[in-house]
Each structure stands twice: as structure tokens, then as C-alpha cells.
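Complex shown without one protein chain; remaining protein chains in place.
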Amino acid sequence: MAKQIHDTPMLDQLESGPWPSFVTGLKRLAKDNDMMVDLLGQLEHSYETRKGFWKGGTVGVFGYGGGIIPRFSEVASKFPDSAEFHTLRIQPPAGMHYSTAVLRQMCDVWEKHGSGLVAFHGQSGDIMFQGIRTDKVQAAFDEFNEMGFDLGGAGPAVRTSMSCIGHARCEQSCYDTARAHRDIVNTFMDDMHRPALPYKFKFKFSGCPNDCMNSVQRADMAVIGTWCDDMQVDQAEVKAFVASRGRQYVLDNVTTRCPTKCIRLKDDDTLDVDNRNCVRCMHCINVMTKALKPGKDRGVTVLIGGKRTLKIGDLFGTVVVPFMKLESQEDMDRLREIAQNTIDFFAENALEHERTGEMIDRIGLVNFLEGIGLEVDPRMIDYPRVSSYVRMDGWDEEAAKWNERKAG
Amino acid sequence: MAKQIHDTPMLDQLESGPWPSFVTGLKRLAKDNDMMVDLLGQLEHSYETRKGFWKGGTVGVFGYGGGIIPRFSEVASKFPDSAEFHTLRIQPPAGMHYSTAVLRQMCDVWEKHGSGLVAFHGQSGDIMFQGIRTDKVQAAFDEFNEMGFDLGGAGPAVRTSMSCIGHARCEQSCYDTARAHRDIVNTFMDDMHRPALPYKFKFKFSGCPNDCMNSVQRADMAVIGTWCDDMQVDQAEVKAFVASRGRQYVLDNVTTRCPTKCIRLKDDDTLDVDNRNCVRCMHCINVMTKALKPGKDRGVTVLIGGKRTLKIGDLFGTVVVPFMKLESQEDMDRLREIAQNTIDFFAENALEHERTGEMIDRIGLVNFLEGIGLEVDPRMIDYPRVSSYVRMDGWDEEAAKWNERKAG
Amino acid sequence: MAEMRPPIESGVPDPFQYMHPMLRRNYGQWKWHDRPRPGVLHHVAESGEEVWSVRAGTQRQMDLYTVRKLCDIGDEYAEGFVHFTIRSNIEFMVTDKSKVDPLIAKLQAEGFPVGGTGNSVTMIAHTQGWLHCDIPGTDASGVVKSLMDELHAEFIREEMPNRVHITTSCCQINCGGQGDIAINIQHTKPPKINHDLVGNVCERPTVVARCPVAAIRPAVVNGKPSLEVDEKKCICCGACYPPCPPMQINDPEHSKLSIWVGGKNSNARGKPQFHKLVAAGIPNNPPRWTEAAAIVKKILHVYKKDAKDWERMADWVERIGWPRFFELTELPFTKFHIDNWRGARNTLNASTHIRF
Partner (left out) sequence: MAEMRPPIESGVPDPFQYMHPMLRRNYGQWKWHDRPRPGVLHHVAESGEEVWSVRAGTQRQMDLYTVRKLCDIGDEYAEGFVHFTIRSNIEFMVTDKSKVDPLIAKLQAEGFPVGGTGNSVTMIAHTQGWLHCDIPGTDASGVVKSLMDELHAEFIREEMPNRVHITTSCCQINCGGQGDIAINIQHTKPPKINHDLVGNVCERPTVVARCPVAAIRPAVVNGKPSLEVDEKKCICCGACYPPCPPMQINDPEHSKLSIWVGGKNSNARGKPQFHKLVAAGIPNNPPRWTEAAAIVKKILHVYKKDAKDWERMADWVERIGWPRFFELTELPFTKFHIDNWRGARNTLNASTHIRF
């Protein structure tokens, strides 16, 4: 060990300043780890040339088709000890809770087999153990796996998922995010570990419309908590809030910010909510955390199709289930069924390298809904069609369907 | 005359009811006009069969290529006297003012040559003299023309235009709509009378953002009045209004309806307008006609590309001139120049049967602006681009242009 | 040809010669207005001069006797000048206040409803239909007359939340504009082609180019040049019919009416908005189109009851949300209500903003 460290004048500039420095961390690792010596060298080389020098390849563990991100250096001749620098993507516990014990255990494994560099977490939620040689991958995985951890997703597969802290420490949480995360995602382990979908598929679970998991834009299927009865208002706490902050503060920061202006400060310093027009945006609740709460009849809204830029530009998910309960085992089974139908339909109908959102954009929401067996609902749209360019024979049958649903 | 009238049991049902009946009018004409006898017969036939029976053709007046809508009957064998039933489109005076004298004169001409049926006005603004035989068209036109009236547009041409009553009887009017209407449209008489554009081109002139001429959606070039200084507020009249209607009325109907919430009722019953954030929507002014008025520094916003459904669905015009004065002759010349550039660019670049709005949709607003020599402005968009799919070399030059404009 | 008279290309006539003298005098100098009663606008000029404009409905498609009658009234009460509005209402400018009521009485006596101002249901935008157009799927004059009969009470009163601008169009080209309510044609079957005529009447490349979904291709039928339509692609828009009348799109049964809600061109409060589909599959039933009229009345009824003052149809629906609109109007929501062109992704609910 203790190979001579390369000069890194540019990286060194990143050791100053108040934010924790990854460079300092890398250098510390490099003291006992030759891979990190050359990794620093290659990185400095990137800084100088403004270019990346990694290429992909194929590396895996026995039994799985994905979950490792292989990296081979294009400048291995200069930096031979970091010629291979793969990443193990490991799924985190739902909600990203850790005991220090398990973290230490992870560090020990990683010290033994890998570079010692780890990220909590990747943008998809994986614990990323970064920097390992091909020949050590299996052993490292085996140890993590024995600890109760499993590889995450990569390639055209169901991906590692994230759930917000939710029920564990958030009063806004409208369903058990950790349970849903595990129940749903664990159903699709085969689709995660053996990539065979047209492209990646991501789930994300946020306990309320604040959407701390960014699920609306970063998940193919977003499961977001909400409620369908009246918001809970503790008028005594409202009065206390008004007393401490003043009426003007409440007018300026609560009522006038309501997107539908459905919440009103009354003369007696209580709040009046027109719940029919509340769109569950969370704003007033966010401001008055003690006085206001989501209602008691809670569940989720499901949106499909969020993703980032590739091919047609960023997409948000779109509502396919305006509301469903998520409490009983049957509720969970129903959600699992919707997920399964979605993935099946995606597998059969998406083009290669096409995300769910792009597929829906291409075939139209209605065809997608029909494909997964969900009924149209005005809550799925901002407003009805403006273009008359559509063929509407079959109107009567469709109208009859709606009338039946309304009656039933 | 006085040919036997056909049975019209269905049309007869349209003689009852409180609204003036066109059927009664047609029957009155039919008393002295055989053409109208058969016209009624054909119309009844349409009501029975739910089908139309007119076809087009070619009919014109000497020197012009358009302005007559030719109609030949497909059921002329049954209804020979209305075998030809053409329409003369005649441009109305700007703002649609008439003396009874001129109306009577028109009636006399039309009684002599045509069916006696006239519409004030068509949806594009023409006086439509409906129902004349080919052999009488020239004579009728000659008489109208001698009276000072001219044919309107039809086919791929500049079309008849409309201006709101504006300066003539509306306190909201921000520019001289009648003058602009005449100055601009009369420039393009050749393009109106000799159809040679890719498709129709419509101007419309509304004196203020209430847009009583529907110009934003029904004109290729919409000229809409607005102002760029502060709204005029007569606080004494505000107080009087508050006194008569009450504060709650003002809060409910004025301030809370402001789209940018930039108008505020103060404790002393006066109004405070944050003019930087006023978007000149007109609402508050519409409610408080005595107390509020557009500012004094007035002019127009110009939008291009409104149209209805064909080919890509309805389009609104889009802002190409956020503001310009329209008072001096130079101002008017500048607007005429913009109109001329637009029509020239349209003539050269639009596909056959493509409207300006469709052309802009196809080539992009920026290319259109460059084509007609106007500079980009953030007021032309609701929000900047969200898609990163664009090639941005040339950024520095474009940025420099903006900085120069700001400096200059 | 020597005797042919060359046209005088005079263009738009100067309106001043036809303008009421009071308006001419105070041109560009108006100060404020109010509405003393439905159908009457009262404008006051900076000069202090005042004018009362009395608005009356017409059938638009007027016989010259009706026009002359209106002229008589104008001579008697309004100094011989009139103004037509964009919606074919006629306005008489009265400078002597005491003449307003007699004028109204006269108009009513002659069968011209007085109203259409402010928050009323004004005259419907009128198109051509079977009376004159070469491509109509329905009539216009009859549709407008039928509806205005039904809405007469709302024309002569100002009891709506805000002004209501209705439009109709007699084919899918839609010469009627956007409307608070629009009643349009919606074909539901592809055109039936009269192959014998295509070769002579239609420029085939033009027709092929006109189809918005590229469903038409040139074909040889019975040995003659004709066209064929891919019926799977065809959206039954009828765009092929004007350039090629043998492509018969109009059908007594399958050309239906559809109703659209919330169009708005004015900039007041929100930006201009397109109208949205709310109902379709409505029979095209002359002479009184009762099924369509019933839906229009239902929508107006709910709007009148539920909207706040100054809310146009669009503003109202925006406040209550579309789900509630369908609930209140009891209109069915179907898959056809979901738009499906590429840019339509912007119309999908990409949020959890939902009313329950």
C-alpha cells in the first residue's frame, strides 16, 4: 500500500471552504488504498482536460442480471490501480433509516473489498458503494446480502425505489409509506434483478402532496398520500396562531396563498375551509402545522409517467387513480395489481428505450387506461379537450358507461 | 311574380316564438320575388333531408378576383328560380355605423337586383347581400361601389376586417380603431381584391383588452389597445363607489378578481394599484367604469396567428409587439410596415392553405420574428423554454444583442 | 369589354359620414358609462354630453322590409343613425333621455327584443348553414332562431353572472368563434366517396394535403382516378369535403352536434381561453334542435345559479373545477373528453390537486 499520491493542484482547491470536502475524504482513503491514489490521479486528469475517462462494460453477480455499474478506465495505463472502479447499488431500508451498527458493518465490508467510498444515497435511493474491482464484486455482494441487503436496479429494469420518512416522523403522512414501498417494490424483484423491460421503471412513495420524494417527476409510478374527507382544523390552535402572529400574517401567508381561495379567516379568528374546493395542496397545513391537518379518510393518488429529459423532454406523471384507500391488505393488493398491470402493459407496448410517460404521450392516456383496466375520470385532466379532431362514434356507449358508474 | 309558395311545414314552426323570425322575412320577400319562393322550397327540403344543396363555382365582377360567394343549387330542377343564389360581400364602414339614409339606399339597390335578403353582418364583418343571379352581380356591385362601398374579401386573400365601436362610443378605447382599421386595411386592397396569398389573412381591431372583436382568436393580425403608464384612478369616485356598494362588494368583485392581485382596497376606501404588476386585463375598470380608466400613455399590442379549427385546431394569436404607440402618422406607418412584412413573409413562406398561426407553429416564433424584423422580448411568452433540446451556439452574440438593446 | 366599369377600390368606407353626430362630436372623448336597464347603455362624454344606446335583437338574415322598418324607427327616435354590433344586434343612439322608453316600447311592439347588454345572454354568433353554405352539416338561421326563442328571457334581462356569448357553427370548420357555449357539428363517420365524380371535380393532391391526419390517398376505383380513405385513421373532420365535394361527410344521422364550454377572448381577469368539449352525440334535429337546446339551457341554469357575479363561464368552471361541472350539469364524462394530440400532455392533471 501507500503508493505515492499524484499531484492534484486543482482538486486541492476543493479542500478549502466550509462544506465537507470529498477530496479530503478521497485523500484519506488514498493513504491506505492504491486504487484511491490512482482514482485521485484520474480525477485530477479530468479536471485538467475537462473530460471523463470511464467506460462501461459487463460485471455482475451470480444469479442477477443487473445492479452493478461497471466502470473501466480509459486512462488505465496512467492510472492502473483504478483501472476498474465499479459501483454496487444496494437498496436502502424503506425511509432510509440506519442504526450506526449496520452502518459500521457496511463500512467494514467495504473496507475489506472496495475503495472505502460510499454515497448515501444515489438519486434513485441506492446506497452506492463506489470503487471495486471485478474480482471482488461477488464477495462484497455476498456479505451485504447476508446482512439482509439486496442489490438495486440498473438497466431496463424496475429500479430501486424511495419512500419519504412519512409515518416514521411526519405528521402529514397519509399512508404507511414504508409498508407500501416494501409491499409493492418487493413484488417486482424479478423485474429488478433480471432487466428485461423496454426501459427503466421507477416507483416512488411520498406520504403527502408535499411530495418530498419528487415522485411526480422522477417516478414512472408515483404513489402520493392524500385525503378525501374534510381537513382537520383545531380552532383553538388556529386562534392561538392568530394571536401569536397576527391576523395580517394569516391573511398574507395562509388564506391568500390558497390556490382555490377556499380557506377564509373569520372575524372570530377561526378558519373556515370550503372543503369541496380544497385541492389538498398542503400549503395552509404546512404553515399552521399545529392547527391544521389532513383529514381522517386517507389514501393515495397514483400518477404514471414521470421522468426526466431523454427523447421528448421532461414529463410529469399524470393521475390515473384520483383516490384509493391504502390500509387493508385488499387495498394493497389492488395497488399491486395496478402496478402489475402497468408493468405488463409497459413491457408489451413500449418501444425499446421508451419510458411509460413517453409511451402514454405516444398512445394517448385513454388507450393506456384501457390497457391497464382503469376508468376515465375528470380528475385526471386539467380541462376537457379543446380540439374537435377526434372521432366520436361510440359516444352513446361511453356516456352509458359513465351513467352506470354514477348510478352504481 | 307571385309564384305559388311551396309548403314549408318545418320552417313554419320557426315563425312562432319571441325572437324575430327569418322565415317570416323570407316569406314576406317571397310574395314579390320568385327566387325567394324557390329558396324557401330548397331550405325546407334541407330541413327534411338534413342536407345542404349548394355548390360553389366562379362568379365575379370586372377587375376583381374575389368578393362574391357563388352558389349554384344542386336541386335546381325542383327549385329553378333559386338555381343561382350568390352573395355579395361588401365591406362595412369602420365600426359599423350607418345612417338610415344609406341603409335605405342599399335596400333599394338590393330590391332592384337581388333577393332582398341581407345580413348585418357576416362573422368577418361584411354586409352580406345574399341571393343574386350571375347576370345581375355586376350591376348591383356597380351601384354599391358608386355609393362608396367596395367588395370585401374571399378566398386566399386579405379579408374584410372589423373594428370595435371604440373611440366612437367607448371610454375604454386606447387608440383610434376606426382610423387604424382604414389606414391598415386599405393598404392591402390589392391583396384583398386579387386573391394570391397562400390562404386568407384577417385583421381585427379592438380598442382595449376586452377585445370586443374577438381578435385574439379570429384574426391573423390582432391590434388591441392598451396602455403602458399607470391606470387612472379617480379616488373620489372610488369612495363614492365604495359608499354605494359597500366594501365587501369591492373586495368580492374587484380586488380578489384581479389576476395578479395588484389592486388593493385601503382602509380609507381608496384603491391602491401596483401598476408594475397590473397586466391591463381591464377587469377592475370594467366594474368601476366611473372611477377607473386606462392610463394616458396609450397604444397597442399586436398579436399574430389567431384562427379557428382547420388542420391543427384553434389557435390564439401570439404577441409580436408588446407595445407601440399608435398616434402619429409615423406610428401608423410603422404598423403598416409590420403588417406588410408579415404579409410578405406569409406570402413567401406559408404552405398552400396554411394560415399565419399554423406557419408560426411549424417554423417557430423566433424564425417568424426574424423574418419580419422584430426582436424577441420576454413579454412574448408565458414562460421561458422548459426543453433543453435546442442548439445554443450563438448564445454570446444573442446575449450581446440584448445587452445592447438594454443599454441603447 | 370596353363598356365594363372598372371598380373604385375604395376599401373600408369612412364611418364619420354615417356616424351619429353625438358620437362624432365626442369621438375619443368618452368618460364613463352605465346601464340604466337591460338593453340600454348610457355613455357620458368628457364634454358632459350624454347618449343612450338602445340595443335590440335582429334575425341577422333580414329581408329588406325589416331593414326599412328599423330605419323608420331610427328616423323617429334616433336622428337617423344606427350601429350594428358584432353580434348583429342593432343599436339606436338617443340623445333625448325621454325618448328611451318610447323607443323601447316601439321596438318591442315591432317584435324586436330589447336587451343583449351586460350580463345577459346576447345574440348568438350566426353563420350560414343550409341557407347558403356549400358544406353545412346543419342550419344556422334555424338553430339561432330556435335557441334565441328559448333564451329570449335571458336576452331581455341581465341576470346572468356575466355576459354570455354563444356561438354556433354549421360544420367542423367552425366559422362561429370560441364561445362561453359553442354548439358545433361533429361528424362521426368517415366521408362516403362518390367515386364517379372525384376525377372531374377534385384536385387529388390538394385533397390529400388537406387531411389533417393523412388518411387520404389517391386510388384508382373502377378504373377511374379517385381517392380512398383509411377509415382507421380518419377523424371525420370533414376538411376534405370543401375541396372535394364528392367526399360526402354530411350525414343526416351521423353528423351530430357537440357542445363546448368556456371559450373567452377577452383578457378580463384570466387570459383568453379556448372552449372545451362537454357534450357530443346530440342529434341534429330540425326545425328546433330541442335536444341541444335542453343541454344549453341546463348549462346556463347551473351557471346562473352557481357562478359569482362577473364570472364568465370559463372563470366559473376554473373556480369549481371540471369534475364539479360534470356533476352539476349531470353530463356524462367519457374518454372523448380527454384530448389526444401531442401537446395535449399539457391538459393532463400532473399533480395531486384534486377536489373530492
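The first chain written gets the first letter, and so on, giving A, B and C; residue counts start at 1 in each chain.
The rule is short, and it goes like this: a residue touches a chain if its C-beta (ideal position, glycine included) is under 8 Å from a C-beta of that chain, and two chains touch if they have at least 3 such contacts.
Everything numeric here is computed off the predicted structure, so don't read it as measured data.
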item: Missing chain: touched chains present in the view; value: A, B, C
item: Residue touching the undisplayed chain, where the options are A:Asp38, A:Asp150, A:Asp220 or A:Asp377; value: A:Asp150
item: Touch criterion as defined above, residue of B:Ala2, B:Ala243 or B:Ala399 at the omitted chain; value: B:Ala399
item: Interface residues of chain B (partner: the chain not displayed); value: 209, 211, 216, 224, 226, 228-229, 259-260, 275-281, 301, 303, 315-319, 322-323, 361, 364-366, 369-370, 376-393, 395-396, 398-403, 406
item: Chain not shown, touching residues in chain A; value: 10-11, 13-14, 16-23, 25-26, 28-29, 39, 43, 46-47, 49-56, 61-64, 69, 71, 85, 87, 91-104, 106-107, 110-111, 116-121, 123, 125, 130, 138, 141-142, 145-146, 148-151, 161-162, 164-165, 167-171, 173, 176, 178, 181-182, 185-186, 189-190, 192-193, 209-218, 252-253, 257-259, 279-283, 286-287, 289-290, 308-314, 316, 352-353
item: Touching residues on chain C - with respect to the absent chain; value: 267, 271-272, 342-343, 345-346, 350-353
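To be clear about the criterion, only the chains that are shown with their structure count from here on.
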item: Chain A and chain C, separation of their C-alpha mean positions in angstrom; value: 49
item: Whole-Å gap separating chain B and chain C, where each centre is the average of the chain's CA atoms; value: 13
item: Cα-centroid distance, chain A relative to chain B, in whole angstrom; value: 50
item: Where chain A touches two or more other chains at once, by residue number; value: 386-389
item: Chain C residues counted as touching two or more neighbouring chains; value: 172, 174, 212, 274, 341
